[in-house]
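Before anything else, here's the structure in question.
Every protein chain of the complex appears in place save one, which is left out.
Think of it as A and B in the order they're written, each chain with its own count starting at 1.
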Amino acid sequence: MTFLELKGIRKSFDGVHALKGVDFTVEEGEVHGLVGENGSGKSTLMKIIAGVYTPDEGQIRLDGRLVTDNSPFFSSVSGISVIYQDLSLFPNLTVVENIYMGKVVSDPGKFVNPNKYIQTAIDALNGLGVAINPYDLVEMLPIAKQQLIAIARALTNKTRLLILDEPTTALTRKEILQLFGILGRLKEKGISFIFISHKLDEVLEICDRVTVLRDGGLVGAEAAKNLAVGDLEAMMLGKSLTFERKTSSSAKPDEALRLERLTKKNNFADVSLTVKMGEIVGLSGLLGSGRTELALALFGIAPADSGKIFVNGRESRIESVDDAMARGIAYVPEDRLLQGLVMDHAIGDNIVLATQDDYLKKSRLIDRKAMQSMSERWIRDLGIKTDSSRKSARVLSGGNQQKVVVAKWLAMNPAILILDSPTVGIDVGAKSALYETIRESAGKGMAILMISDEMPELLSNCDRIYVMRNGRMIREFDAQKITEADLRGALEMSGSTSFRGVGV
Amino acid sequence: MRRYFFNRHEWFLVGVLAALSIAITWVNPSFLSFENITDLLKSFTVLGIFSLGMFMVIVSGGFDISFTAIAQAAQYTVVALLVFRWQSAGYIWVAIVLAVLFGLILGCLNGVVIHFFKIPPIMVTIATQNLYYGIMYVVTRGDLIHDLPAYYRNFSYARIIEFHKPDGTPYGLTWVTFLWIVLGIVVALFLKYTRLGRSVFAVGGNRISAERIGFNIFLTTLFVYGAMGAIAGFAAIVDVSIAGSVIPNSIVGKELQIIAAVILGGAAITGGKGSIQGTFLGVLLFAVLSNSLTLLKIPSYYYKVFTGLVILIAVAGNALQLKRQEGKKVRVQVDQIPSGQA
Partner (left out) sequence: MFNKLKEFFGGATLSLFVTMVLVFLFMYLLNGGKYVDLYNIRSMASQLPIIGFLAVGMMFAMLTGGINLAIVSNANLNGLVICVALSWLTGSESLVRNDMKSASVFQVVLAIAAGIVISVLIGVFHGVMVAWLRIPALLVTLGTMTFIIGVNEAVTRGYTISGFPAHLTRIGTDNLKGVLASWGVDFPWAIPIPMILFILSCIVAWLLLNRTRFGFSLYMMGANETAAKFSGVNIMKITVIQYVVSALFASLTSLVMIGQLNSIKANYYESYVLVAVLACFLGGVDPNGGFGRLASVIIATFILQFISSGFNLMRMDPYMVTAMWGGIVLILIFGRAILSYTRRKLRRRTPESGAA
């Protein structure tokens, strides 16, 4: 039976069409995937279902009945709950308090009897079959458990449709499997899910049907069992993205970076690797493998405890970002919004931020004019789409923002460039432009260490690929001699207890 | 981790208080006498009452500098009206009701501006402090009001438990102190057992989540600033009954000390965390500190030196502990034995 039906939904903001007549249905007890590139209209559609936005045109039906006046309140009493990517929990409160907080709002009466709710909350946790101490503070728990708490909270609210926005981004593989197990059990009870994700293999793994959006329009809705990742990509992009296997290498014989048994307690242990000048080396691993922690140690943010680092053949101590930069190490961080850019300041200022020393005049004052012309040069060279270097970085698209971060580090002309998940959440055009830039830099002799878990990206760009798991380096591959399956196998080898891994 | 009556920080405060008390009693045994303790509590009652309102504001993630000006204005206006205009309405409860209403209105005004104009509360309340205090001073021209009717003094002298010294002078637990403690319990129960009270913690912990889950943020904001104003009005009347006269600049300037007491009591300046027990202990610590200086015959000038030191040590200690925890955090569960090749 159809629980939710949307017909011909249109919505525009400031004259920009976010949704251009989209149909969408969710059956009872169905897990429905919703995929599309950034800006394809996924989140607008989600917010229309949740009653946050009102559509300009189109119909919404719940259980076949027409909904005329949707609102967050109405959708919530109709049994629709949303778990946003940030989970919307209260870090300062205990697990039970978080779970029953929804009831506190929805139940009539001005008084609250916590004791009455505690049992409901504990029951909700037990219903998920997870062991969480109900009196722990939420901020002390790992993300995976917080996610389950958010689900438990939604379930206390007689939820019939649960919308999950990118639920697996911060989870390790083991945690994802646990989550999928729980979703499966809830599905049998007749609860429906909308699963929004950019991880296409996971979408196909858990979903019954998948709806694909592109540029605010509906591309199609098909049963997951008839689809492959490639099909979905083609639908999302409107063309199939082909990754050419890498054939030539610009690697030179000299080593730019060598690590010997680098160790940091509770982060990684005995990591050894080498990167030659002009070589592009991949570093792969799932979340919680220690790949980002290793990069942070190399860049001096969270220095290693023991082991040796050789830069251009000389043993180097890296205790701070200053140390790292002085040795020519640059780092494009994982979290572009928080770590990569000063969003509200000018694009130009962001580009020159790491190289302020280059613009000192004899008077020790900085030359703003030189700064501006240099940043304009980078904007041209990398094709950053903006009409002025003075605009704030926030107005740029994700891909262009990432180009700004890369420009900031290329301006330093580093010997070693570390890129952490450089293409997550950016569109195809920007992706291939970035690859081009990376290869060009390697061609000039720069050593590149690219952290990624996207197989095609690694295979088409890298000369060699290292794989980390549970804080240790487990494999090293020659990229030209392996298949995607080999790499995937190494990544997902069922390991020992995987705990938690979130960037800084 | 179930919530016990005292958490770790509060046990620490209890320890510091105990250590201080033992040290002082060693030097001057009269410290632990019932008389000294009740006197001490009485003299910190006003600060204690203020701290209850400030506690709610800080837990909600807000800030208020203007409450002393509100108290000052409420005190002056109400007492002047009752002494010079409406002599027939001369009861302490009339003064309290009027002052509470007066404070409530000014406090709500803060809440409205903070909520609707999305200006940081510290800015809004600095402005309103200037405004409220300035207007009051202009109206009163800074004149003191002496010769208050007896009911003011009687209010602060009334004791709920009374003893007499051999020479006949009474001492004991005063009603005002008792009311402070009762008000504290009421606030604690309110925060725990009502929807509005829970919303204060929710908004302070994560404002966006609180909004998404359906709390009315405006109501919460209005409530905490309104309650702060109302409590300030009540404290103002307690203050005048203890002081025995209205001095137009007796309260303004104490706001930062009250905020310090609440912070010392373990409330997080970022909101969402803290307890009434802790706030009581924070006020008590200031009380014992000031009393010990008196009993140890240290000049009162040094009171602020010690207060400042206590604040600095408390926040630095807390920060160091957080830093240590952060360093120990497990980011990756590292395999003990290397698997595969390295």
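Structure notes:
Here is the rule we use: contacts are C-beta pairs under 8 Å (C-beta built on N, C-alpha and C of every residue); 3 or more make two chains touch, one makes a residue touch a chain.
Given the structure is predicted, the values throughout are model-derived calculations rather than measurements.
Note on the undisplayed chain: of the listed residues A:343, A:415, A:428 or A:482, the one touching it is A:343. Only one of B:70, B:95, B:124 or B:230 touches the absent chain when the whole complex is considered: B:124.
Of the listed residues A:321, A:370 or A:424, the one in contact with the hidden chain in the full complex is A:321.
Considering the whole complex, the residue from A:38, A:85, A:119 or A:356 that touches the absent chain is A:356.
In the full complex, chain A touches the omitted chain through residues 12-14, 47, 52-54, 72, 299, 301, 320-322, 325, 331, 333, 338-345, 349-350, 353-354, 356-357, 360, 364-366, 368, 408, 504. Contact residues of chain B toward the unshown chain are 65, 113, 116-117, 119-120, 122-124, 126-138, 141-142, 211-212, 253, 256-257, 259-260, 263, 269-270, 299, 301-309, 311-312, 315-316, 319-320, 322-323.
Rule of thumb we're sticking to: only the chains that are shown with their structure count from here on.
In whole angstrom, the spacing between the mean C-alpha positions of chain A and chain B is 44. Taken together, the chain A residues at the contact with chain B in this complex read 72-73, 76, 84, 86, 88-94, 97, 101-102, 104-106, 109-114, 133, 135-137, 265-270, 272, 288-290, 293, 469-476, 495-502.
Within the complex formed with chain A, the chain B residues making contact are 1-3, 192-198, 201-202, 204-206, 208-210, 212-215, 268, 271-273, 328-335, 338-342.
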